[in-house]
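One protein chain is absent from this view; the other protein chains keep their places.
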């Protein structure tokens, strides 16, 4: 399936890179919005590159998860939402979160487990959210966000609010019972929800053929009585188009759509994964022939008539924002140990320290940094 | 959906009752086998009628679950298996179990919670099994049997045994995560398994339209990359035909098939359910126009040339067997209290009595019979 | 005022809360037209309509998860599990998603998950469970398990108003057997407070739900034998009312913990540990447990009766404590 995805993706590119006919929604985007899409993709990529540096400096606590080569799918789909809509990202949806208003400094602090990070050091990497801006923090257990987001969408329906939910799952996560129960519930209730399956060819090391016998993930739609469509996830405009269509349908009361976005995970599951299981040449082929940023740049400078200087200006802005965010993040401190006891419940607002910790402000004075221990270690490993 | 099912079922009957073209497998059945099908359907129906009597006499402990109007679907499908194949029944598959060798006296003792019943009074109604004869006892949690039976089928594949698994789920049970995870696993592993969805229009009080938006349950096959077919579950030969085809494919290494059998639940979920939620006339219509036993009788005496006396002889045999089984069941005793502590583990083989029960052989001398308490009561209620 | 059953008290609470707060709505299997397997929600569809009484597919993880999402948005969902035994299918969602939402993501889950629980009803291993231990173990969840009709109503109202997820276990043996007169007005029983069901001086029985009545019956028999028994009905299992537990230990110095759940890993262990930590010096005897035996609950009356705690067991255990 990975190979198949590769072929498919490649096919879209051959001869058509940057030239696929524009759908009506994509065609309606003004020049600002066209450039904005580039900004988000570039920001996603560069921010992850910065995280790689920080990770190598052991400033990232836990694993680092990349979306290299999948930026279009994340950005293009989230770009189809309106203010008030809510999405639930997955580990490769940094781009979606940025579009929805997450800031680079939040991401960096979060990865560095800082005390003023969005989860105050409680949760990993990009596992955080903000209902106001419109994204809900995922948990690790794959599939669980589907029923949860179905419930968010149900609240929109019950309150007759014209808002839409977008939930992302990976090809692997479609195998979970939670995915099934959630999407079926949403379909029956006809809530305003879009489900995106990001088919990036792998779930950790598992190729799609070992995940499902279905020919395509879009085929699963029929079993839930909802439309199922496939699009080229490495074409940011195609991604935007298909999502916008589904979002509009949902907003109009048309219920749930299942969208499969074809892409490819060019890095390992996390930085520690050496991708030994990937057939030789596959990654290189995708990088050379089907990089979503390259493809969009070609289109921007060709079809849409932007100049290299236009793009360079965006690049410079991105770089400057990331530098500023890094400085800010590095300055923030580690969480105060006693904060660990705050806010499990609304009432009581905090747990009492255990008797052997009364009056103790932190458990150990110098936090031992666990040394390496193979694939999982604090400095060089970690898992979503 | 219930209404739709009704229409569909009725459509099959109109003008064709007993006259649907025979498929090759059904056509190959000899006269003995044709009559045997009648025997199993009649046995199923009459045994349940006997259970109703016993239930009214409060001899049944817990609820009573009927398969009235669904006998063809249970019998015809199980009839497609060979010795060595293993099925997992649901609450409406008494007929399947009988075909696989469960005896009336076992069923009666089981419903009466006798000490020498197949589960020694531990489990309810038809929740019991025997690997030798080829049926596995279900648990109440719907959907769970799908992964379990996928594992039984996996053992056949791993050992290169030419055996097949048949697992039943209701329309309602398809909504469970376990169904999804199990069938997907089986499909990916290409194990020799047939999954039958008995679409009887309702899950307890819930009509199919509130269970799924899919147009048909067979449509779910495509999402798992396996064949999905629908058949008239009230035509015992059509049921046999479609199952036999799938069983043969599975045995030949062709993997999993999803079969939807259209039928109708003429009684309530259990005897206590008054079916107030069913549209007026629906039950009567099915009873009058689409009773699976009536339809098969018409075919036996019409197309296949059996005489009323041939059938009467079967009826008499059935009645006599049930009478004998009832006598035997009524004579068996209640479980010995201390048996409750036997066989949770292979080792240790039994639990020690709790300290306050040492030397005590039974907890209470006269077992209080809980009085009625609405929809759930020991004498008049119960749930699968 | 007329007496109503434990079951009717729950229905009354649901109905009153739905009237009071338009955000309250119900989800579950067969709760609409059918009124639920035990008829707890009977009449509520007619009263509040399909948008607020939602029949779901057979998807416990699906609709409990959906409840969490709706709760984040300020709705107040109440989920019925047809039998509490099926809460196992929502275990992941409840323990990983719901219980942690406030802590890891600052998202509230004001929701209730309720269902008929418990044995003594010949329901067999999958219609008789007492799954409280698995959830008491999960920080972030609250667990209540009322014994009286008054508490069933008052705790349900408190549960619906709570800002966090409350698992509300209803004992099906009590549904129609237990009755009470509801206090007038807005009757809310605070979560986290135990109740002295009977005062006594020699031995304390700490228990909850159906076994409260086993304890009371035993206490009656023991009174005739000169042993004065105090019965504590915990009502809330998480958070535990440690104050009430300590108070009764300091009063009688002898404790029996009684529960219908299986023995190993049941809540009695936790209570024993707390007593050890908080008031070991006041103990004049070991904390003893009367519980179900460690087996799946069998179906036949003779077996079920053997496995579950009975009045005679409680009497025996209290006599042993009294004589200690």
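Chains: A, B and C, in written order; residue numbering restarts at 1 for each.
One rule holds for everything that comes next: a contact is a pair of C-beta atoms (placed from the backbone, for glycine too) under 8 Å apart; a residue touches a chain by one contact, two chains touch by 3 or more.
Since we're looking at a predicted model, the values are computed, not measured.
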* To do: Could you tell me which shown chains are touched by the chain that is not displayed?
  => A, B, C
* Contact with the hidden chain (one of A:37, A:173 or A:325) -> A:173
* To do: Among C:100, C:236, C:252 or C:310, single out the residue that touches the unshown chain.
  => C:100
* Asked: Which listed residue, A:142, A:188 or A:262, touches the chain dropped from view?
  -> A:142
* Asked: Which of these, B:71, B:106 or B:144, touches the one chain of the complex that we don't see?
  -> B:144
* To do: Kindly note down the residues of chain A that lie in touch with the hidden chain.
  => 61-62, 113-115, 119-124, 127, 139-143, 172-173, 175-178, 203-206, 210-212, 276-277, 334-341, 344, 351, 353-354, 356-357, 362-364, 367, 369-370, 373-378, 382-383
* **Interface residues of chain C (partner: the chain not displayed)** => 85, 88-89, 91-92, 95-96, 99-100, 103-104, 125-126, 133-134, 136-140, 238, 240, 257, 262, 264-273, 276-277, 280, 285-289, 294-296, 298
* Hidden partner interface residues of chain B, rising order -> 119, 122-123, 127-129, 131, 136-137, 139-141, 144, 146-156, 158, 177-178, 181-182, 184-186, 188-189, 343-348, 351, 355
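Note that only the chains that are shown with their structure count from here on.
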* Chain whose Cα centroid lies at the greatest distance from that of chain C -> A
* Rounded to the nearest whole Å, what is the centre-to-centre distance of chain A and chain C, using the mean of the C-alpha atoms as each centre? -> 40
* Centre to centre, by mean C-alpha position, how many angstrom separate chain A and chain B? -> 45
* **chain B and chain C: spacing of chain centres that average the CA atoms, whole Å** => 35
* Would you please write down the residue numbers of chain C that are in contact with two or more other chains? => 56-57, 59, 61-62
* Mark out which residues of chain A touch at least two other chains, giving numbers and ranges. => 177-178, 181, 184-185, 188
